[in-house]
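Omission of a single protein chain aside, the complex is shown with its protein chains in their original locations.
Right, chain A next:
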Amino acid sequence: MRSLLIAIAAVFGLGLASAQAQSPAPAATTKTDLMLYTSQPQDMLNAMISVFNRSHPEITVHFFRSGTTEVMNKLEAEYAAGAPQPDLLLVANALDLSQMKAKDRLLAYPEAPTAGYDPAIHDPDHRYFATKRITTGIAYNTKLVQDPPKSWKDLLDRRFKGQVIMPSPLYSGAAALHVGTMTASPAFGWAYYEALAENGALAGRGNGSVMEAVASGQSAVGIIVDFMALNAKAKGSPVDFVFPSDGVSVITEPVAILKTARNPAGAKVFIDWLLSAEGQAFAAEQGYLPALPGVAAPKTFPAGFVDPLLISVDPEILIKDDEQTKRTFSDLFGG
């Protein structure tokens, strides 16, 4: 009995000691720490930080990574607590950041190195900046699909009945923008999603769940962001990616500094690097379509890649309908 109690005490002591060792160090208490909240996959994030640190070893980048909606909800809770943690936000689509801007939570950074960029891609008030372009198109399993779909309408074909999977806007920022764009577009609208549901399409969680299902053959076809499918293809997965002929939606993965940032100077250095030719080239190396014109498309993209047709809708509509979009989607596809 005594030895048991000693063991318990030791365990407790160990736990406390190790917990204490980890628990302080709230982010960005010193000038060299930077806290980033992001929805980027973490292995890509680790690689990006190590490349960034080659030229800026003085800045240690910490991060919190999850699906965009979860990141934003966590941040929302932190605002409620009066202690937002991040210096920087790097999330999927501009919708979330424009809502942050509307709440006056973002720091303006007019000196950001935006020369060479299409001005329309960044926030006109310099509160957030596009870091790359990610389109949403169609991935398919090359072992299961001999005659790949070419357009969104093809997904309504009977041969893909029960075989289409897509990410949920309740989880993914890219999916939220994509569903919002499609349903706001007169060519598709909610009728398209009703037809998808009719054809037995499934909603997964994030884009990763779609990749998983398509690559492993659980679903033959998936609606997904380009880089994920093309990177998997490059690694040898039996998948390929189609930019649909009737258009793609695009997100810009914008970055922004919070007004409450503890290290705005460091945050600016980070943004400078992301927007630099070097940063953009590294994004391309990771398989992202760069936002800076003139930087070559990633090697994973098809040879002779030209920008696909964009489905464009008014961002105001997207922002206004965001919540209703999620609710309607959830009614159609469960959850």
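Definition applied: a residue touches a chain if its C-beta (ideal position, glycine included) is under 8 Å from a C-beta of that chain, and two chains touch if they have at least 3 such contacts; residues count from 1.
Rule of thumb we're sticking to: contacts and distances are computed from a predicted model.
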Name of the absent chain as recorded in UniProt (options "Binding-protein-dependent transport systems inner membrane component", "Ferritin-like domain-containing protein", "Copper-exporting P-type ATPase" or "4Fe-4S ferredoxin-type domain-containing protein"): "Binding-protein-dependent transport systems inner membrane component"
Contacting the left-out chain in the complete assembly, out of A:Pro119, A:Gly236 or A:Gly304: A:Gly236
Chain not shown: contacting residue from A:Pro57, A:Gly82 or A:Pro119: A:Gly82
Omitted-chain contact residue, chosen from A:Phe52, A:Tyr192, A:Tyr288 or A:Phe333: A:Phe333
Identified contact with the non-displayed chain, of A:Glu70, A:Asp157, A:Asp246 or A:Asp272: A:Glu70
Residue numbers in chain A that touch the chain omitted from display: 1, 3-4, 8, 11-12, 14-16, 18-19, 22-23, 25-27, 35, 41-43, 46, 62-67, 69-70, 72-74, 76-78, 80-83, 85, 141, 144, 159, 162-163, 165, 168-171, 200, 202-218, 220, 228, 232, 235-239, 323, 326, 330-331, 333-335
